Structure formats: structure tokens, C-alpha cells
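First the structure, in the form of C-alpha cells, and then the observations on it.
Missing here is one protein chain; the remaining ones are kept as they sit in the complex.
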């Protein structure tokens, strides 16, 4: 039943080997005939990463190419974050994202101070976020923050003199997730990185979810607009009447990319090349499930070559029967997040000098 | 009152010096006239440790001898776990066991990513254990898992491609605790390691607790059966009508070891050489105390040479008046757990090559 659908072109199969856990495209494909431009990456030195809006396509590409290099080579032995302390401050608890950042740091020989479950004391709850930001100045070199409130990151940054990475702020943004999403897509189809993309390689991008209410989907959509040359159309499938809100709608219109809104998945599913799904909308200290009636499984009417992305954790909207198929790009997406975060942290902390000069394709 | 009971043979005293914290037998006694067989230990390379049933006596012995070497020498300076990340995933919180593993790793220069109090978010609670296992693949090199549910470990292993150590699964097993238990016993009486043990060294082993409901006791009993040559009799003192359940009962019968069930501690106490006690039975997210009416203190009618084991934490079944007597082997048992876990992790991650070749009795 599952295998009957796997009618791939030979070409595609060669580029994207299927393991028992889904597609694992070779990160080196993203580096072929290409060098990593340090002059671009160095724009990140000392910067905080708050929103996708800080990125242009060039910066996304160089970050992803650098992540591909980190995935393909043994850089850890160079200890690029030696002596650096990263504070992982998860005021909204998230085991998955926290572990991803902490693993990224430890593999590069950095150190971690962790707030795994928020400020747990009553006093701490009464403390202002700007005081907490001031506190961080004394304790580390970089702060990774997740918080239930959208305005939290700006408040923390008021007194903060360290760079910060926004790992999810309420219903706001989740920019490193968007980088991990596009890192997976670019490894899968490196041709999408070009300034011009031949029509036959252009993708129809489907979003099952509500960008205006879901931070990961919001950031993904914003970053997708940067890849206009490779996008034939964007379809947003949501049970909400207005899934975008005015700001995202204006961005979409101004992008000039053809798009469609619908609440019927059957309108578009069989034509989608890339399907991004999510069912979690964060609401203060809690969350609710949205769009969870759009379920995918191995029987869904997918194009043979279609790939599925999901920021995880999943509930039942994404069935495990898809895990062992060519449609599963979500495990690659999750694994690649570690390398994207490593790339960002090496760049922000300007530790390019720790990398082995001769072995890697860095250009100045 | 306490000291009046301490009538030890000279021989015994020399082998097992009493400190103010109880017995501290010399780990080197376990290595005397013996080398550690690497060919046996290497059976652990890449393996998950789920159940005591994976061990035969030979493997327990070589693990304990390797642990003795780690306890007796300064191995840490060799950084045997350098560059390795161990994930300590305590879905059931346990400060004591978590710290034991984390100390073991850090002393060997490994790194730790920790889930100290389970998946704390609502979303995470809805996530499947097999997805969590898949997540771990990207973040570490070895996973230590404790969970409230007996079936949890198997579910996590479905998608896990890293080795896992079961640090307690519901009412199931706790194999590294059993190794720590027997490590203490073997240091105390190295003669028990032989294929034949003269009758005068054979022990009467008493278990105050319910093996069928308590994971630590379950694993201890299973491992004890491997040491048949040194065991004269096993007595199980429990307030339950059927403290074993059918599987353990069959194992005991098949072992051919003489055994007795009773609910009256006075039937056997004065004849026991080794007393293993526990009063905690885990029940999902909670626990209940069982057999806590079997209390031991310095006035209990113990044989002069008898030693007491307890997996700790203790409530009031084991009185602190025993702490400063020769009967206290439980502190040695707790301290030795660190070295047993180090031995397992070096073996699983195949880092024997980091150990100093010339100074240690490793044979191939």
C-alpha cells in the first residue's frame, strides 16, 4: 500500500537516498561547486536573531551551506565554542528545542547553563524581564530564549548586552526553526537556491496550518517568501476564516508569489510538492490544537515526489505510517536543526577562526 | 549497645575495614590474581542494557572487576568519554539515580544533556515515546532512561538508533542497580565470584521486600540466581501472599537454589548473611510503601557478620543506628554504583582504547 506510491524518477532517488527513517539527502550536494561566503556570514557576528525579517535569501543560503558543512564534516574536534557559555532560558518549557540547542553547543565544546522549566520561584515570577536580561550579562556569552509571551524577547533585550537567539516567543516567531525547515528543503532540492529556477523544478508549497496564530508557521512562511524564484505557488489550508492577518497578507501580496487560501485540503493536496504542517497554536501558558483535522498518512493522496515537513512534536495529524516513506523529510528537518543552530552560534560568536582552514570551502 | 554485637573474625575485619560510615571493602581485592577479560566486556559494545536477563555470571563479573579497577585507579585523567554526549532522560524524576549517572559521565569527561523532571509541557505529554526516541538520535551518543511505565523502554527503542540504559522502568527492572548491588557483595566477599564456593563461604541471602512488585528487588533477585555456587539459600520476607508472581517463581525453581517464602522476619533474620531490603513499589506516577514493617536497626537480631544492602532512598525501614556498624554495606553499594555505571558506559561506547594500557590488568 505504501510502496505502491513510491514511483520516483531515477534522478530523484539518486539524489535523495531513502533510509528506514525517511529521506536523508546528502548535505554535500548543497555545497557542490560552491564555497561558503564568510563576508555574508560575518553579518551575524554579535547579532541577536529575533525574526526571519533580519534575513535575506543570501544570508539564509550561506547559513544553510555552513550548516551543511558542519553536518558533512567532523568540526567538533576543533572545539569552535571552547570557553563560551550559552544560557538556554526556556521560560516556556520545551524539551525538544532545548535539547537541540544544548546538543549543538556541547558538540562544539561550548558550555551550557540551563533554565529548563522557567523561573520557578514566586519571587522570580515577580521579577521584570529586563532585570533578567541584565542578570544574563554576568553569566554567559549568548542567550537562547523561549517564552510564552510574544513581547518577552524585546523586554529581555532592553538591558541585555549579549546576543540572543529567539527560540520561540509566544505566537510570534521561531526563526531558527524556519532555518531548519529551509535547510531540509535545500538539501532535498539544491536547485531551489538559485536566482533563477527552471519551471520544472519550481515547487507548489502547501501549508496546513494557520500562519497568523502559529509562530513556526509564521516564520516558515516569511522565509519562504525569500525563495520566490523557486516557488510556483503557495497554498494555505486552514480552518480559520482569516489565517494570515493583515501583516502576513500584505507580505504575501507584495511578494508577487501566486497564492491560494482554502479550508478544503482536497482542493490542493494532490498538486503539492512540499507540505508544511503544524497543529499547535501557543496561547500564553497553554496551547490549542488548530487544523488538526488535516491529517496525513501513507494513504493520503500525495504526489509521488511530495515531501512533508513538520516542526514536531506531532500529535495525530501526521501518521507514523509516513515515517518510512520518501515523503518523510521531517526527521531530516529535525536532525538538521542541530547544524543550523551550530552555524548560527559559530557566526554570532565569531569563532570562524577555530575552523580548519585548509579542509573547508570558506571564501572571504 | 551497638558495639557489643560487633564480634568479627580477625580475618573478616582485615578484609573489610570499618570506617565511620560502615564497611568499605577494598576494590582491589576483587582484582587480585585476576585480569579483566576484554573479550567478555566487548560483548557490551553498542548494546542497550534493558534487563538483567542479558547478563550471565561471567559478564557480571567482568563488569564488576572493571568497575573495581575504575574505583581503585585514577582513570578520569584519560578522558575515556571525551566528546561523547549522554542524555539522562528521567521521565520519572529521580535525583539520586540521575546524579549517579551524571557524576559517572562527568568524571570520565563526557558531557550531559538532561531531562531532569520528564517532559514538562502539555504538548510533550501528547508526543509518542517512539518519536522521543527518534529525537534522541540527533542529540547524543547514549541515552539513560527512567520512566513510570514498564513498557516505556521498548517504545522508546522502536526508533532509537543509540544504545540505551534502562535506569528503572515502572515496576519492571533496574539492571544497573543490580550490578551495583552485586559489585558491593563481591567486594565484600570476593570468594563468591568462583565457579565453586566452599560451603563455609556460601551465603544465606534474605530479601525483605516483594520482587514481583519492586523493580530493584526484581533485578537483584534475577542477578542473584547467576551466583548459585555461592548461595546456600534465598529467603524472601514479604507481606504479600504471592511476592514473586509466576515468572520469578519459575526462575527460582529452575535455578535449583533452595528458597523459602515467609511473612515473619523472625523466621530467618538471625541466619541471614546478606539482607537486601526495600520498601518502595512504583505504581505509575506514584509509589506505595510495601513491607515497611520489616525494620532493621542496631538492636535487630543480626548475625555478627551479616551485611545489609538497600537501593536507597530509605524511609524508616532502615534505621540510621546501623550506619556506623559493620552491617552497613549500603553506603558502599551506593558509592559503587558510580563505577559500575562508568564501566558499562565505557564498554557500550567502546572507549577501552582511552585507558592506560600499561598500568591496568586488561587481557584480550
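The first chain written gets the first letter, and so on, giving A and B; residue counts start at 1 in each chain.
Everything that follows uses one rule, which is that contacts are C-beta pairs under 8 Å (C-beta built on N, C-alpha and C of every residue); 3 or more make two chains touch, one makes a residue touch a chain.
Everything numeric in this text was worked out from a predicted model, so none of it was measured.
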Q | Per the touch definition above, residue among A:73, A:117 or A:321 touching the missing chain | A | A:117
(Q) One chain isn't shown here. Among A:25, A:140 or A:243, which residue touches it? (A) A:140
Q.
Can you say which of B:48, B:100, B:166 or B:325 touches the chain missing from this structure?
A. B:100
Q) Which subunit A residues would touch the chain omitted from the figure, given the whole complex? A) 83, 85, 87, 111, 113-117, 119-124, 126-128, 130-131, 134-135, 137-140, 159
Q. Going by the touch rule given at the top, which residues of subunit B touch the chain that is not shown?
A. 21, 76-77, 92-96, 99-100, 102-103, 106-107, 114, 116-117, 280, 286-287, 312-315, 320, 323, 331, 334-335, 337-338
